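In this view, the complex is presented without one of its protein chains, the others remaining in place.
All chains are identified by letter, namely A and B, in their written order; residue positions are counted from 1 within each chain.
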Amino acid sequence: MRINDRVFGMLMLILAVGYGWEATQFPIPFGGQESVGPETFPIMLAIILGISSIYMIVRPDQDEKWAPAAMLIELSVVVLSMLAFAWAIEPIGFMPAAALVVSFLSWRMGASIAKSIITGVTSSVVIFFLFNNVLELALPLGLLEF
Amino acid sequence: MLNTISLKSVLISSAVALTMAGQAYAFEPARSGECIAPANPGGGWDFTCRSVGKVLVDQGYFKGNVQTVNMTGAGGGVAFAHTISKRDTDENLIVAASTATTTRLAQGQFPGMNADQVKWVGTLGADYGIIAVGKDSKYTSLTQVLDALKKDPSAVKFAGGSASGGWDHLKVLMTAQKANVENLPKVRYLAYSGGSEALVQVVGGHVDAFTGDISEVKGFMDSGDLRVLAVLSEERLPAPYDSIPTAMEQGIDSVAPNWRGFYVPGNASAESYDWWVKTMDELYTTQEWKDVMTKNGLMPFHKSGADFTQFVKNQTLDIKILSQDIGLIK
Partner (left out) sequence: MDTMSLLMQGFAVALTPESIMFAVIGAILGTLIGALPGLGPANGVAILIPLAFSLGLSPTSSLILLTSVYAGAMYGGRISSILLNIPGDEPAMMTCLDGYPMALKGKAAEALAISAIASFIGSFIATIGLVILAPILAKFALRFGPSEYFALFALAFATLGGITGKNQFKTMMAAAIGLMIATVGIDISTGVQRFTFNTLELFEGVDFIIAIVGLFAISELLFFLERHAGDGLKQVAINKLKLSAKDIIKVLPASFRGAVLGFIAGVLPGAGASLGSFISYTLEKRVSDKGEFGKGDPRGVAAPEAGNNGAASGALVPMLTLGVPGSGTTAVLLAMLISLNISPGPMLFQQNADLVWGVIAAMFVGNFVLLLLNIPMVGIFVKLLSIPPKYLMPVVTLIASVGIYSVSHSALDLYFMIGFGVLGYIFRKIDIPLVPIILGMLLGPEMEKSLRHALVLSDGDWTVLFNSGLSIGLWTVAILGLILPMIVGPIVRAKMSKSKEAVKDV
């Protein structure tokens, strides 16, 4: 199968066209038109990306095997859990959020539930104190703030 | 019934009165304070935060420490938005600001935000603008540069450390405007990501002239590689800069101080604002701060409270009018 490169090439070609079009829409800068304006470099890049994506569509490489559907769902769940972590740092605080996400990840990677929780809690507490107290980079306390 | 109500209202009003009285007495800062530097470690704002934070602790205004938090983005816009949206009542927070902040506010580069949304505390010194050329340049005075610009606005090319339309660029335009140079948008300005980068290009002879601040040029001035044509201050600066003529001496009424100061959140209590204003006034007179200023090439420039708020208003308006005049903004 050589479908991957074709599909990806198409997507990149769309990106190149969209990006290039957007570049032509930039307002004319103060001082009037220059021989090289804010749009020149982006348009050059859009052309380069366009050429290489057309090449990919025309001469695709052999596909690499994709993971089975179950695995892709698993990976999506992992990505979602990380997004949730990023969202949760401020409202619930760094330590609870980090403990949850690390425990979840190591559980998904095959550790037992008890050991996952130990890993999550210890690592988040240690990292919190390392950053907050040793390196003096403040992390939010969230729920643990009094 | 009536009695209970009145009793309640009396109780409430006296409680309100008490709290108000308590607040009016004095604002007591928390153990630790925070200073947001709206840029990466190493920039001017970062320096302002770290050095003021240190003096605040040394002088006993804070028992704990004053932590510098770097919050990069949009030339201060991210920190400004953060302050008005998330920290609007935080009384232990100050945010570093400078002419770059007012320039961006004036040009509408913080979309939907304006200078009235925060309270302006005060300045703790300023860095004055300069215009300089390399040692082999044919120009020996500011007047010669401006005469050349009058003949052809793109005759002299300037390099500076701010983005196009930023403070370093505006300094050139303001000066040229005062000298009646026409067609200002045609004045060529090359934007570099830092003053020193621009400076090297001028010293290396690749660009004609440098626009920047006095603190940036000391090294090359001492070595004789750079000729400073004018300093944009009211009077000559103290030694070792006293040999540089001002623009005013050369007949061009252009003054450009790049002040360093702070604002606090817009809805922080009046008491905490007064405390910060008073603290900055006191801090400015300490020997420790004077030493910091001399070390870093900062010149005396102090405004605070209502005075400073008015100054910010005027400066924002001036920059807005200038930017509109020359077509930078619509």
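Operating definition for what follows: a contact is a pair of C-beta atoms (placed from the backbone, for glycine too) under 8 Å apart; a residue touches a chain by one contact, two chains touch by 3 or more.
On a predicted model such as this, the values are computed, not experimentally measured, just so you know.
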Query raised in the report: In the full complex, which of A:45, A:92 or A:141 touches the chain missing from this view?
Result: A:45
Query raised in the report: Out of B:59, B:72 or B:250, which touches the unshown chain?
Result: B:72
Requested in this report: Would you write out the residues of chain A that touch the absent chain, in ascending order?
Outcome: 4-5, 8, 12, 19, 22-23, 26-27, 29-31, 34-38, 40-42, 45-46, 48-49, 51-53, 55-56, 61, 64, 66-67, 71, 74-75, 78-79, 82-83, 85-87, 89-90, 94, 98, 101-102, 105-106, 108-111, 115, 119-120, 123-124, 127, 131, 135-139
Report task. Spell out the interface residues on chain B facing the chain that's missing from view. Result -> 40-43, 46-47, 50-51, 54, 65, 68-75, 77-78, 81, 109-111, 154, 157, 163-166, 188, 190-194, 196-197, 199-201, 203-207, 218-220, 222-223, 225, 295-296, 328
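Note that in this section only the chains that are shown with their structure count from here on.
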Query raised in the report: Distance-wise, how many Å sit between the C-alpha centres of chain A and chain B, to the nearest whole number?
Result: 36
